[in-house]
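Complex shown without one protein chain; remaining protein chains in place.
Now for chain A:
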Amino acid sequence: MKKFILVLVALLLAGQAFAEMRQVVDDAGRSVEIPTKPQRIIALHEALLALPLIELGLDVVGVYGRADDGGSQIDVDFIRSVFGDDPALRIAGIGPIGNIDLEKVRALKPDLIIGMGQQQAQVQALSAVAPVYLQATMAGGESGFSIETRLAELLGRQDVFAAKQAGYLARVAEVRGRLPAETRGKTYLAVIVFDQVSAVRDVSGAVQAIRDLGFTPYDWSSRVTSEATPGRGFAVPLSSEEFARLDPDVLIVMNSYLSPDQSPDKIRARLAAIAPGWNRFMRAAREDNIIFLNSAEVATPTIQSALHTLTAFEKWAGQ
């Protein structure tokens, strides 16, 4: 009798375990079985995947690009920049960039690994440890919080997202009330200064916040000859001449997220080196309609990045 009960319990538990998995088709077209409620996730991109997952309250146990001690292997620590220095967010790395340590991945005991569409080459090796779901992060349709929205739907966290979004929208209304009335409906151009000036595309909390504040995107793509295929990355390089031809009402400028100095003076100096005289020929600059943002804080596709953007706009309005 005892044995029968034990077998019955085992079967019930096994049945429950099976029920907790579901079959989905990822953005790479792969059919993959993932846990309905994953408990331990490894993200293969910090800014585009780990941060939205953390914001959704999920337990991210490992991130590609971080060292063993939880620090970033690259010059920018997006987790710390966006969420602050929280000891609970000192997430372990999974080996150096370029050489994922599968043993380390397995030691973290993930039940789900989430990567980008471009990381198909790594799927085969990682699938030996846990199911790998690939999410498109740079497809044409992505904008604002869409990556996080889709992750919330995939992992059953719509309620968490909705709660955060409600708080965010209240903050949008608050900041919008403080903006000068004449800025409503004005066109904006967001650029980021790497070795060249690049026009920022749609995938970021910053862009979501700027649009929610009532600004209209400046149509830069029809005025430049740079490769402007939608859905390819965070920003598109512009030549200095192309940059000079653009005429938005408001210019939003970020320094490279790899630059430790995000001060307006530093950004102005870099812009002057790349596009000499930019502050004379661009109307937004002449009228001082320039807003400086810290790219490490605002470039991720999270609500928290959008909130950082709102704070910067509030400060600008106060000035």
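Here are some notes:
As a convention for this text, a residue touches a chain if its C-beta (ideal position, glycine included) is under 8 Å from a C-beta of that chain, and two chains touch if they have at least 3 such contacts; residues count from 1.
Rule of thumb we're sticking to: contacts and distances are computed from a predicted model.
Note on the omitted subunit: UniProt lists it as "Iron ABC transporter permease", one of the names in "Imidazole glycerol phosphate synthase subunit HisF", "Zinc protease", "Iron ABC transporter permease" or "Glutathione-dependent formaldehyde dehydrogenase". Interface note for the absent chain: among A:234, A:278, A:292 or A:316, the touching residue is A:234. Chain A meets the missing chain through residues 28-29, 45, 47-48, 65, 67-68, 73, 93, 95-104, 106-107, 116-125, 128, 137-138, 227, 232-235, 237.
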